[in-house]
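Of the protein chains in this complex, all but one are displayed in their positions.
Naming follows writing order (A, B and C), and every chain is counted from residue 1.
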């Protein structure tokens, strides 16, 4: 078994890591770490807030074994304690601690701290699996035994999954996207108040549009001479918050480079969908994309749990009359499953399968 | 005073007409009509449902005078009873009854039954006021003393109001719009169940996208030789329903024909905004468009009541990198005020001012 | 295997019956019936609405075998087609059709049509299992080979489950209950509009309070000489609707006949909880009641799926200073699981185990 450390274990993403890893066939949770405040407590104790309430936010419950584990101080670790460090840290803490772990171990991070570094891949298995090779350059350049791989922003994930088969078949010229994002994407610290979102839409999420635009081009870029050449399609997004717990809905309009029909796009998605099926990756969906012909779908509450949140659901595929070679659709991506911890675990599974992550 | 009949008076739009007209300086409610089921009752009685609950849906309360009025059977009227007929009928009933009234009187309708007729204007004062002249052709052609004018679909209203100043200054090449529409837009009969919209987004509203695309081009078209030449910009929309009571939010991406900057677009909107101010129309907003610089606005709950719901609020004005001469923004339009009955009353005010509607 | 017919199969409760029965170890779905409109179609076809949308409302998906089954006209059945008829009919249809089926077969009904008949038990396994014997009198009296058993109103279910252990140990003098009920309890036909419940509470549910008060006394009554003597505690309820999809929350204040402490009440609940555990009933929860010590629980979204919705969650157990021997608590009951179809299936399991239901 590969020993997995969960960093930021008491936070929302950390809890999701516990759920995604606690009965994993390849990984065993060997270490839980959080801030100094939690250090020394059991995980169960560390999850209690000052009012005594148990602050657990996943639908799935934590195993007794996890609850009994001691929580360590993340800043006291040095990367020798485990084989892989799953990091759900905030940006600033990630910037400081992840390089420490990477000196000796593999770091799989949901934080955005290193996503824009030229030698750090932003990885989605099945979308840009080949970018994993960038870690060789990273290791050499930084003199590390380990490396950092990062997961994209949760709004980017569903978008690039659906763009991948279209780009491969027809090329992509431009993309215009509007997101209607779930509350869980805002996290809990600094999360959206009920008073602000009830009977409301908030038309702005700081930094979100920039992340989508930058990360899409990197993920869909080509791995050239040891560096990624960002893709050159044009992209514009408007990111909004709606009153939904989980599941980001996105409306996408795009024009392809070469002529395409709606039927061809649908077929490209369907043929691409099983790319990770039967590859032996435990967290992989049978279909990366589920295409619905019901015009009223996808809906976040009804479709987000498709394949335990690992399949992106596409509906309303139709021509876009405002663009040349235009097509439009609506997609739904589970922002805290494929878009967060479980997606990161899938990434670690790919790393292991490709020989980049081993038990020491 | 001009005698106003309200047709479909017990319905949601009919109630809004009562609110918009009950203390109007030019119009007096002379007649309330609804289906046969309500006929013979007082308005107060007709508003009670079978469980005894008072089915009144506006924030404003109806005056005692309105509540005491008798409700007539709409199908028994012939157009001689009033000067103007405000119709909040459903499509099929409108198709049958509105021509009867129009033989003798002016019909101002929120129904879509006649919107696509070449001789029937779809009118928004301040946006295409000149289209009112089309009624002369309508009268002649149909041999009516009166005529029908219609109000656009509520999702179209906010969009074309914001497109108007851009088109006038720079021309419009293409428009891509995603709407997040309020529940009140679906009405009550066949309205959206709480069970379907809670923690959810519904990505499809039957017929809505077609209406937006057709009506936008007609409203922004030119009045040629007695007929409207539809505007030829390209337009594509995705219309969704979100868990909001009132106020349609729309994200708009567009490219202008001639080069434009974000600042120029903002200036064009600001200069256009007071087009109806101080013209003497009682229901007109001081500003057709309110431009907000707060990136978190517009929000439906906080901004829909701007100028009693008659001003379209625009925010997040910025460049759109995916389009040539691209600009994007978010707009908010009150779908049951400017987008429904009160907007229709504004239309009647314009008709009176232009000499098309008089007390007989 | 016992052959089960599902009557009203296309409705919400009918769909829940499909989910609860489709992989059941004792029952096999042998027949689906609905109104004439659906008759002759496959179940999959019958679930499509006029707009082509698939109207399926459970989280669990129907098996292909169920979708392929033909739907029969319920009014054409005579009770000889299956061993047990699970009826999710509306009151009027139930009043007409259930006696037809009961002439030959067992009818397990969620409808309220026969709940108040003196010879028809309103049954919750583990709460008043002995009331099942009433069916012998029913059979004799009505000359039927089969019989009808009914499930209580979904708001009553959680209440009487929590009252049972208290009554057994201390007696109950009076109960005052306020419910905050979920939208799914209102069903879909005539369901609550999003426009009416958003940012709102509706303080009245027609007939609900009477049902709670009558049915609680019947269920907690004693089976005397072939008839139930209703319990004589005093009960008062206020039933409201809140913006929640599933899960009825109820605040309960009660006074016991003999002195009781909060700790004793808690212990009584905990000792009662496993009453159905390990009895071999496939749908039974391990604990009829789950007691939480977290003051912020139970919450409908976080606790309704406890034991797949079959366990009633109790929290905030504390003294009630306004009543003699007063105690108060908050309970949560899943209205469409234990409170509807799955609870009815549990009832059928009890009938089989007690020898009242067999394959013919």
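Rule of thumb we're sticking to: a residue touches a chain if its C-beta (ideal position, glycine included) is under 8 Å from a C-beta of that chain, and two chains touch if they have at least 3 such contacts.
Just so we're clear, the structure is a prediction, and the values are computed from it rather than from any experiment.
Partners of the chain left out, restricted to shown chains and counted across the full complex, are A, B, C. Note that of C:137, C:218 or C:297, the residue touching the chain absent from this view is C:297. When the full complex is taken into account, the listed residue touching the unshown chain is B:52, out of B:25, B:52 or B:190. When the omitted chain is restored, the residue from C:22, C:42, C:55 or C:238 that touches it is C:238. Against the chain not displayed here, subunit B makes contact via residues 51-54, 59, 198-199, 245, 294-296, 301, 305. For subunit C, the residues touching the chain absent from view are 174-176, 178, 180, 198-204, 206, 213, 234-236, 238, 240, 242-245, 249, 251, 253, 295-302, 315-316, 320-323, 326, 328, 330. Against the chain not shown here, subunit A presents residues 51, 57, 183-184, 186, 188, 191-199, 206, 243-245.
Operating definition for what follows: only the chains that are shown with their structure count from here on.
Interface residue usage between subunit B and subunit C, two copies of one sequence, is largely shared: over half of the residue numbers at the contact are used by both copies. Centroid distances from subunit C, each centroid being the mean of CA atoms, peak for B.
Averaging Cα coordinates per chain places subunit A and subunit C 41 Å apart. Annotation: 47 Å between the Cα-based centres of subunit B and subunit C. Among the residues of subunit A, those in touch with two or more other chains are 198-199, 245, 295-296, 301.
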